[in-house]
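Written out below as structure tokens is the structure these notes cover.
In this view, the complex is presented without one of its protein chains, the others remaining in place.
Order of writing sets the labels: A and B. Residues in every chain begin at 1.
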Amino acid sequence: LIESIAGLESSASLAGNFVRNCWYVAAHEDELDQDFISRRILDEPVLLFRTSAGSIAAIADRCPHRLVPLSIGKRSGDAMQCGYHGTVVSADGRCLSIPGQTHIPRDSGTVSYPALARHALVWIWMGDRGLADERLVPDMRWLVHPQWATAKGYLRIEADYRLVTDNLLDLSHETYIHGSSIGNAEGESIANFPAAVTIEDDCVVHARRDMYGITPPPAWTGARQISGTIDRLQIATYQPPGINMTEAGYRPHGSGVDYIFLARVMHLLTPERANSTHYFFTVSRNYRSEDTALTAAIAAGNVATFKEDQLVLELQQKALLERGDDRVPNMVIGLDGAAIQGRRLLERAIQRERSDPQSAVLPFPLVPDIARWREAPAVSS
Amino acid sequence: LIESIAGLESSASLAGNFVRNCWYVAAHEDELDQDFISRRILDEPVLLFRTSAGSIAAIADRCPHRLVPLSIGKRSGDAMQCGYHGTVVSADGRCLSIPGQTHIPRDSGTVSYPALARHALVWIWMGDRGLADERLVPDMRWLVHPQWATAKGYLRIEADYRLVTDNLLDLSHETYIHGSSIGNAEGESIANFPAAVTIEDDCVVHARRDMYGITPPPAWTGARQISGTIDRLQIATYQPPGINMTEAGYRPHGSGVDYIFLARVMHLLTPERANSTHYFFTVSRNYRSEDTALTAAIAAGNVATFKEDQLVLELQQKALLERGDDRVPNMVIGLDGAAIQGRRLLERAIQRERSDPQSAVLPFPLVPDIARWREAPAVSS
Partner (left out) sequence: LIESIAGLESSASLAGNFVRNCWYVAAHEDELDQDFISRRILDEPVLLFRTSAGSIAAIADRCPHRLVPLSIGKRSGDAMQCGYHGTVVSADGRCLSIPGQTHIPRDSGTVSYPALARHALVWIWMGDRGLADERLVPDMRWLVHPQWATAKGYLRIEADYRLVTDNLLDLSHETYIHGSSIGNAEGESIANFPAAVTIEDDCVVHARRDMYGITPPPAWTGARQISGTIDRLQIATYQPPGINMTEAGYRPHGSGVDYIFLARVMHLLTPERANSTHYFFTVSRNYRSEDTALTAAIAAGNVATFKEDQLVLELQQKALLERGDDRVPNMVIGLDGAAIQGRRLLERAIQRERSDPQSAVLPFPLVPDIARWREAPAVSS
């Protein structure tokens, strides 16, 4: 009667634009205050939960028996019980019990993925599990530092994750997409100020833009209480495949002093499928860190702002699908410099993994060097 | 001007998982109290109506002229008149009149299918019409027997009909999917009691499960007024391609007497397309047959219960489509015994028809042998 005993194999039909041997963000850690969550990552169905010991379980969201999503079942201690016939699967994907029999076939189970929580983020490794070294998790310790405050959020974007990075590496779009919040006015267009693009260690792109003598964008004049003519600094950083960072500062124009640190924004991109992206973001500051109203306002403001990007990115994706060719830019202009470098580094990382399946992405040091910035001034509240 | 006169041919692009030379349920008979109904069967558009003589017409729901659905037209006596240009098609698919001309080309018309009403069901033959012998209609006379009462219903399931049979041949799922109605509690899990699987006449699977000393499931303690510790009997029967039957009984635990007959449920599956199924069900009993409130409660309860299956089956179908391979179970367990036998018999029937297109499915005798059961006890109403 029993023909074969087989575990559930990981899908081999992965699209070619993914790096696998690296840590991706799978969730904000507090999402796991729920019993479990289900999320498609690199086109695989993943179920995530936190065990009673505090570790993170990440297994295929498919019962090894008949492939129904385990997420229609329920937590059973540190395991999941399938909602169809009651098979129990452990946090590491092994079958713990099979209804109606005491024999548990060796090797029965479902795919599991290395995963861990660090600095308020849940990270997952979708590649060769033998390479899943915890030391390769990007260090974002400021996200939980007591002197810092972080606003955060999540959007699901119906677009290729590479288009999202393109967007983040050319912030001149802020004038057009975000004119009512973080964009300079068109007369002082961000594009007027050239970005200095540098490549570091052959693995990270930086695009720095100093904008002299401009009016603060609308979002800075309210809760942030910035006024007068300023110099504005933006540094966009990208490490393939999915880590984007934007740092922002300002100073009174003509003051000649160091920039005052305003915010460090992480845009952590994890491919859901070839043409859709999990977009986790954090916005951190090292001042007024106990002002929870400011934190909430920043979170709400950034969701609103990033939804403006979402609209454009999804229409761009649709246009590319209609054309049947995903190559962009169609016409290369000077503003594309950083994005083109980012694409090159990503393509190199994909090729490196193909030619050496034992290679893995080494994270670039991200911990903020606050000494570079002046402290934020006191603000009457 | 007139280039050719051609009838509408039946589609040749049928998926390989259908048996064609057999009677399928097309409708509950009272659905034909309407002028006509349209329903896709084995991936063909079918229009059904009852003629004034009481026979059942089943023709392709396509006008032979320009292929618009005849169902946007209207009944014209015992024929259908197309709602586009008025072509009239008879109950057996012949063109009766063509507007603007008196000449009716020989052989003009649309596909018709043998169909008939029996025992409150409408049956259709989608295969070789020369083989459509009325004696091959499964005998379900109890559905209209005056001493019996039958509750009935219909669901459209977005899943392969084979997955629905898999579900019905392993009722251990009741503990997990139907815990609030017909499932035993988890401590007395149905899977704990082994099913005896037998094959009869090389064409029918039976899976019998005797569950000793359990608490009645929640749905039995209300209107059914069953209490105390009981023995529960389930017999699941499957005849390919689409006939599933579940019989249920019980007795006080330790009484040693025969089981009391509770219900006979037919789950009559007709493929709509490769991955969707018409699910007609009937729930029959030979006691309290005039208690129409009980009949209505049973109908409502079963719809609610089967919708729980529907949710799981549709998620399972979606998972299989994502994997790109419809083979299940992925990991074979003991509980799958009956379902695997059912798949084998179905596959054999498909192969038999392929190797001998003149073969047809002989129905297995289904008429209940009530003598096997004790009568239901009187119940205060």
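By definition in this document, contacts are C-beta pairs under 8 Å (C-beta built on N, C-alpha and C of every residue); 3 or more make two chains touch, one makes a residue touch a chain.
Only a predicted model underlies this, so the values are computations on that prediction, with no experimental measurement involved.
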Of B:V19, B:A79, B:I98 or B:A115, which sits in contact with the chain we cannot see?
B:I98
Touching the hidden chain in the complete assembly: which of A:G130, A:G254 or A:G334 does that?
A:G334
Residue touching the undisplayed chain, where the options are A:Y176, A:Y212 or A:F364:
A:Y176
Touch residues of chain B, complete complex, unshown partner:
1-8, 11, 13, 45, 62, 64-69, 72-73, 81-87, 95, 98-101, 105, 108
Need a quick check: the contact residues on chain A for the chain that isn't drawn.
166, 170, 172-173, 175-177, 186, 189, 191-192, 194, 197, 311-312, 315-316, 319-320, 322-324, 328-337, 340-341
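As a working rule, only the chains that are shown with their structure count from here on.
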Measuring centre to centre with CA averages, how many angstrom lie between chain A and chain B?
49
